[in-house]
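Sharing a structure here in structure tokens format.
Note that one protein chain is taken out, while the other chains of the complex remain in position.
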Amino acid sequence: MNYRRLLLISVPYLWLFALFLVPFFIVMKISLSDLAIAIPPYTPTLSLGEGWQGFKEFWSGLDMENYIFLTEDDLYWKAYLSSFKIAFFSTVLTLLVGYPIAYGMANAPPEWRPTLMMFIILPFWTSFLIRVYAWMGILSKQGFLNQFLLWSGLIDDPLVLLNTNIAVYIGIVYTYVPFMILPIYATLEKLDGSLIEAAVDLGCSRFKAFWLVTIPLSKSGVIAGCFLVFIPALGEFVIPSLLGGSRTLMIGKVLWEEFFSNRDWPVASAVAVILLLLLVIPIVLFQRNEQKQREAEQ
Amino acid sequence: MLDTATNTFEPWNDPAATPLIEFNGVTKRFGEFTAIDNIDLKIYEREFFALLGPSGCGKTTLMRMLAGFETSTEGVITLEGQDVAPLPPNKRAVNMMFQSYALFPHLTVADNIAFGLKRSDMPKSEIAGRVDEMLSLVQLTPFAKRKPHQISGGQRQRVALARSLAKAPKLLLLDEPLGALDKKLRQETQFELMDIQEKTGTTFVIVTHDQEEAMTVASRVAVMDHGKLIQVDTPDRIYETPNSVYVADFIGEVNLIKGKASPNGAGKVTIHWAEGQPALLGSTEETLGDGTDVTFAIRPEKISIAKQRPEAANVVEGTILDIAYLGNISTYYVKLSTGQTIKAQTANNRRISRRSFTWEDTVYLSWTDTAGIILTR
Partner (left out) sequence: MRRLSWFNVTSLTLGFAFLYIPILILVIYSFNESRLVTVWAGFSTKWYGTLLQNQAFLDAATVTLKVGVISSTIATILGTMAAYVMVRGGRFFGRTLFSGMIYAPLVMPEVITGLSLLLLFIAIGLDRGIFTIVLAHATFSMCYVSVVVSSRLVSFDKSLEEAALDLGCTPFDAFKSVTLPIIAPAVISGWLLAFTLSLDDLVIASFAAGPSSTTLPIKIYSAVRLGVTPEINALSTIMIGIVAFGVITASLVSKRNIARIKRDEQNALK
């Protein structure tokens, strides 16, 4: 039995160790290396054949040069800042779009709810790429949105939407709104309807009751939803690359270009390490919120 | 509104008293389903009024109409002579204590109690004082800063009560207020409720399916079934003189014997109920035609049980089928030769070892001619 248990634990453990943790350390290591015109395109490489001497040489070849470079070239910190800004505002927009939908679902007749839920989850199963692509046809200069606005007489000249930050916001809201809806819906559905009645009974208007009771009690769902949108949006690549323009700076896109176009692996790795460090803060906050919610339920 | 002559509180017997609440031909339908069927009812100030009935009888709907969460399909409800229909729940001088208590989990006990006050025109400076007053009324002063999930079920119940009383409503509605408490706590809380009702002088309307609770706390009880009021009366009259088989059967234990009545003069009635059994002798204030179908209802504790045939207006013979020993009392299930089983109750004022009856004994059941009641519906 002990031998079986060992096997059961060690197989997934070693798999994750080899394919998640080790690669991560490699990224750390390469971020401290120098660019070289070679295969692989960085130095130093660790050659174990040379023993201790080889290791010492390897160690002395590592430095913080790439990180210093990241602070010197304003492209990078601008990209981090702009990623933060885009992720933040699109999270707020997603909340504004998602909350009413979640609220509507939670107040729908119970027999409708599973169907509504299915239609929220359905887009999640369809390709992300396709959902982003769908907006390219809508937002382009001759796209449906411009056609509609021109037809309705709201504008006289077509708007430039595709390849701007506006398109990126729309894309993030559209693809991530289910992640916002589901946790908010979960808290709103559990909300005891008699709490609202009690608030009204004690003199609140319906709107005031919503503000004083529903909103505070759905706080944990709102926070969870915001993190579920904010965290992936920060490192997003597909949306800025397809909907954003050349001036849309997002760190995922910068990393990709650094790697595939400039083939500067050490800098790309340094960019990745910094991005991870930035993500630790929201992830820890998110975990704490989840923990608090679990405790409240007990 | 005390009746000075007898010094008892019976405004419903005083034709000059004006009711606090009046239902006039009130009907409520949900689609095809009639929840409330043409109800007329008056509730007076300072009353502790209980709506009693099985689940689905319409008692909760009736109460939610008073709170303003439901509107009547037909008929008028008035509060102090004013039609309440145009008033939304937040504008009514009526507060409700919810079955689930509906305490706001994100607010402290004190903030829960202050919630309604902050929405009234009470000056901010007085709110804290009023909250303290309510906290001491329900003896929760040390728990003011706790959140609802940090206090016990009984304490939550008292917070809910304090919160709904804080605005000093003209009428307090209590929806199964003690339903979530265990039996012992429930009994203690019943007296506390009565005490608080007396102290504050508020009119209470309580909804319950527990007849013992209704009998204990209420000044008057309304027994409901299928959206109709079957009987509205004081607890003792509901018990002693039910107006129908439904009420007699719903409240407490009862033996029901079907038969045909023949009036005997001077309020006495003879009931023929089975071949070969002596006719029963009862009394009624109603004038019954000869041969009217009636049900004779008699409470088990009004029946005496004896080994020798006693001298009494009504005596039947049977054998003991079963004995239910409940500690303070015992119920004997006595099978008659007609096949009917009659329940008789005696107080256990002796130790069980000296009990005089046992299974299969032949015994005589007897009762006076005024012990039972004759029901025609």
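Read from first to last, the chains carry the letters A and B; within each, the first residue is number 1.
We adopt the following convention: a contact is a pair of C-beta atoms (placed from the backbone, for glycine too) under 8 Å apart; a residue touches a chain by one contact, two chains touch by 3 or more.
In this text the structure is predicted, and so the values were computed from the model without any measurement.
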Visible chains in contact with the missing one: A
Residue, one of A:G143, A:P216 or A:G245, that touches the chain absent here: A:G143
Residue among A:I184, A:L202 or A:L255 touching the omitted chain: A:L255
Residue numbers in chain A that touch the chain omitted from display: 1, 4-5, 8-9, 11-13, 15-17, 19-24, 26-27, 30, 40, 97, 100-101, 103-105, 107-109, 114-116, 118-123, 125-131, 133-138, 140, 142-144, 147, 174, 177, 193, 231-232, 234-238, 241-242, 252, 255-256, 259, 265, 268-269, 272, 275-276, 279, 283, 286
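FYI, only the chains that are shown with their structure count from here on.
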Between chain B and chain A, distance of the C-alpha-averaged centres to the nearest whole Å: 60
List of chain A residues in touch with chain B within their complex: 192, 194-195, 197-205, 208, 212-213, 216-217, 219, 296
Residue ranges of chain B in contact with chain A within the complex: 67-69, 88-91, 94-96, 98-100, 102, 104-106, 115-116, 119-120, 149, 163-164, 167
